[in-house]
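Missing here: one protein chain of the complex. Every other protein chain is in place.
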């Protein structure tokens, strides 16, 4: 009887998911396997929503954003007898292996299922934030950087024409990868990320110095996960959905970009405008680089299944696809090292 | 002595301004005229910042966003002896004519200067909102619609993958042109604009009906100038920079998009995310259509100067460039008529 | 019994076809009609390949290029008993009306069927060349112009860096609309179209004059339908698929672009490179403007069916959707008038 491989996508959506699904499926078919779509992440295994995938289901999906499998943040470990139901579905569907595509949370479940139950799972890393350790780059990241850079390019002309400071808030809850890459690519003048302690006062002084030097506009790129930090030592996290107040007592709804913009305008007197890119960064067609990377991840995952290397995650090291332990890969975040931030800094001011 | 023509851009920046400047300048040079750059809108005439434009200054600017002349919202009628200073600069620089490129405010000043002082001015309409009467389309509008539609396209995949409602706030303070065009082009399910009374309750019922019909995601496009309207008759304007509270008492910072998103989530229970496109819509390279249109406007303006038709504005009627009275053109806003909204409605639900 | 409406697409594909199909179908469903897909143009009626369209068939197709119905250039009037078979299929499928989307050829068949057999057909004009009389603009044209302009933008940097002449051949077999619009939008230095007699010698002199004036690169845009014309009076058409020789005896495969490039290089000594854009211009997602226009055409066509206005074609006049006689619309080509070419000329040299 043919090997039966399940495939699921979990967590936030990410350009390139469909390219991974297509690659896993096509290579599996080439091996004579059956492929089963597990719907909406771990929820599909908890609730038993599993359907056969046909060749035509993955035809034409390479350039499409989103995921044809659907996705949720369901975590079986947080549900009453969630794990039991996952195992039961797996058995009932006579699955031989599972390919789980997801971030820290989704792969954390995979790692634990493998460690505790010998669950035959292989992981593919997915995060547009690029903050998964164990792999150099994740697919979707290049697309997010591209969308952010296009926005910065567009804002440049507005900044120049109006002598304004433009603040652009980009994704990155725990790591500043998108901010650093899009900031370098877009020629940003100030880049603020969670990993580097730059106070609001320093940032403002940088802008003032630049304007004294003859420039009358500036672009500031800030990660959503940057904490507003003050010389007094005070720090304020105004992350994504959070609600907080800035030093001037304003309610800072809408994230760190809005709060930072208000600070800059009040402290420097420069007219400031804020753009929050939001979900636009994670939707739509992947860049060619992300399509190629996602395809390679998918082929590698199918090969890991073939080799029975369960508990492993496909990973990019340099320009090679390798595999690493799921446990190691989800153990800690990969943050922006100082040498990368230094590249960004070379053009500040 | 050669005819001396001044040129200025006023108000918010807009893709295509440089294309107009280039066309006016090139045609003027072909006629043997001198062209003078008036810096930063009416401020340049108030403060006497006027410089000769050379052929090389307008070389290569066709595809560039922003304006090489700079722009402000300075209104000489609101400044102490502002009008006198405008007239003085005009005389001192021995200008024979002025081409003023701007929206309602900039052209309103032009109309009044012409009416009260016989000021030899010709207008070119500029608004990405497309709400100037007297002309069918303004340059920059197509670019704004294109950027908004690309964002909607990207959000579609996120909406589908997560079964979410995505709210997209687009520009349009007084008229819903960008919302209607990008909503039709992007296949939005609900479009909310200032011109059409749709209550928050109606919009939510529309979404619920759609989801009952089997769709589990929706796209809502809303003009920044839409007033949150309730069946009780209450109306709340949460425009751009405003701060207000919604019916649930939340502070609605960040505009109507955020307020609407919160209402939808609380009333329908559908997971909802909000994207506010902001200034990205008005920056960057113009679409080919806007470049062609801006070029035609610029050539027409130079021709109006040549013919001495002052107090007139270049305008697009059908596919023809004509001229209309500056006074008429700035008298009232051009809002979205019901037949256009009906096109958008044909695909709702 | 429900009204049954057939829909077909004929001729070359064109961005926006799916948007028309979606609009016709959605409005028909709103009226309670059945819609039937006629496959691959008139061939579907000749061979009886007709299938019901469901709501889900047209879901998500708005941004997609191509046509879900398929298309061919089949002409029933050129087939043995072709017309009889069309009428037989129409009757057997109990169709009440047909919406035919196509260019000169497809609509010519529709016009003749209506005139000779009272065939209840309504037309929607389709040509990326924009050369159908009776309508101001056709959908697909804006997309073609956009793709051509993006290419010209890219070629500008190569031309400048290398001091080269870049020749770009764009679509337009009988009319120069794409060349004129993309040439204006891309800032081309020479634009050659079928409608304007410009000899090869004149074009070369124009380039030489420009280079004497200090510019050391140039962009030349040429319609595929431009005839190489010489001062001697000789004319050579090197259209699309044709094979011919230029004045120097070289075989000029690959169209007028290659032939022209060789002439320029040999006559002026300027290093010259040629780009032939080809089918890239007619594929892929439509621009927002084309999506809106195609949607309006589709709604109008459904309305014409509703009103029983057969033998008519939906048309854009100014900014209004109206209807014109199919016969008139297909009677002659709409070529580029001198005033449009003059806009392009204003920036030459």
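In order of appearance the chains are A, B and C, and numbering begins at 1 in each one.
To be clear about the criterion, a residue touches a chain if its C-beta (ideal position, glycine included) is under 8 Å from a C-beta of that chain, and two chains touch if they have at least 3 such contacts.
Just so you know, these numbers come straight off a predicted model, no measurement behind them.
Chemist: Could you tell me which displayed chains border the chain that was left out of the figure?
Modeler: Every shown chain touched by the left-out chain: A, C.
Chemist: So one chain is hidden, and I want to know which residue out of A:138, A:287 or A:330 touches that hidden chain in the complete assembly.
Modeler: The single option touching the absent chain is A:287.
Chemist: Which residue from A:149, A:196, A:218 or A:272 sits in contact with the chain not drawn here?
Modeler: The missing chain is touched by A:149.
Chemist: Check each of C:4, C:126 or C:156 against the chain that is not shown and name the one that touches it.
Modeler: Touching the chain that is not displayed is residue C:156.
Chemist: In the whole complex, not just what's shown, which of A:32, A:318 or A:338 touches the removed chain?
Modeler: A:318
Chemist: Where the complex has a chain not shown, which of A:9, A:106, A:182 or A:330 is the residue touching it?
Modeler: Only one of A:9, A:106, A:182 or A:330 touches the chain omitted from view, namely A:182.
Chemist: From the list C:147, C:179, C:222 or C:329, pick the residue that touches the absent chain.
Modeler: If we include the chain that is not displayed, C:147 is the one touching it.
Chemist: At which residues does chain A meet the chain that is not included here?
Modeler: 23, 26-27, 30, 60, 62-63, 136-137, 142, 145-146, 148-149, 153, 181-182, 184-187, 285, 287-289, 291-292, 295-296, 299, 317-319, 343, 346-347
Chemist: At which residues does chain C meet the chain that is not included here?
Modeler: The list for chain C reads 12-13, 15, 17, 64-67, 70-72, 147, 150-151, 153-158, 160-163, 166, 251-254, 258, 273-280, 282-284.
By our rule, only the chains that are shown with their structure count from here on.
Chemist: How are the chains arranged in terms of who touches whom: line, ring, star, complete or other?
Modeler: The chain contacts form an open line.
Chemist: So what's the Cα centroid distance for chain A and chain C, whole Å?
Modeler: 41
Chemist: Determine the centre-to-centre distance between chain A and chain B, using the mean Cα coordinates as centres, and give it in whole Å.
Modeler: Averaging C-alpha atoms per chain gives centres 34 Å apart.
Chemist: Could you please state the distance in Å, as a whole number, between where the Cα atoms of chain B are centred and where those of chain C are centred?
Modeler: Each chain reduced to its C-alpha mean, chain B and chain C end up 31 Å apart.
Chemist: So which stretches of chain B touch two or more other chains?
Modeler: Within chain B, the residues that touch at least two other chains are 153.
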